[in-house]
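The complex appears here minus one protein chain, its other protein chains still in place.
Right after this comes chain A.
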Amino acid sequence: MWSQLVTIWRVFRHLFAARDTVRYPEQKPYLSPRYRGRIVLTRDPDGDERCVACNLCAVACPVDCISLQKTEDDDGRWRPAFFRINFSRCIMCGLCEEACPTYAIQLTPDVEMSEYDRNSLVYEKEHLTIDGQGKYPGYSFYRKAGISIKGKAKGEADQEEKPVDVRNLLP
């Protein structure tokens, strides 16, 4: 009997408590930058695409909703010829972001992705690429990698010696 009264009292008290829910969509809750929402492709500090089409995001994806094809341009960089995410399958798990060796693919706090047509949830590269560096400013994969690209010859990467002269006999 007593416990029932206490329960009724507690429920009654809730009538005057502050609300936890917000008036979405007029009011928006705070989502931290590392929240896992819509996926973007970022650019490196020089404004070039960060994605090198290594396929690691695609293989990490548990629902297999990322597909892409590598191509190589005249400047020696690897790029995706197309890069597609089927958001109608995506579960926003963030494993692609963890797998990405170049910080190209990142999840953003944008979660508002409802569509009436599933086809509209298929995002191609031009829909995914943003103009900024996202959460990891300053990182450029090709500054660290050993391959040469236009504007960075052999030996010009960070922590790299000048190329060896094979015909030199000096120690």
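The working rule: a residue touches a chain if its C-beta (ideal position, glycine included) is under 8 Å from a C-beta of that chain, and two chains touch if they have at least 3 such contacts; residues count from 1.
Criterion: contacts and distances are computed from a predicted model.
Peer 1: The chain that is not shown, which UniProt protein name from "NADH-quinone oxidoreductase subunit G", "3-phenylpropionate/trans-cinnamate dioxygenase alpha subunit", "ABC-type spermidine/putrescine transport system permease subunit I" or "Cell division protein FtsX" does it carry?
Peer 2: "NADH-quinone oxidoreductase subunit G"
Peer 1: Touching residues of chain A against the unshown chain: what are they?
Peer 2: Within chain A, the residues touching the omitted chain are 52, 54-56, 58-59, 61, 63-72, 78, 81-82, 84-86, 88-89, 101-102, 118-119, 121-122, 124, 141, 144-148, 154-155, 157, 159-164, 166-168, 171.
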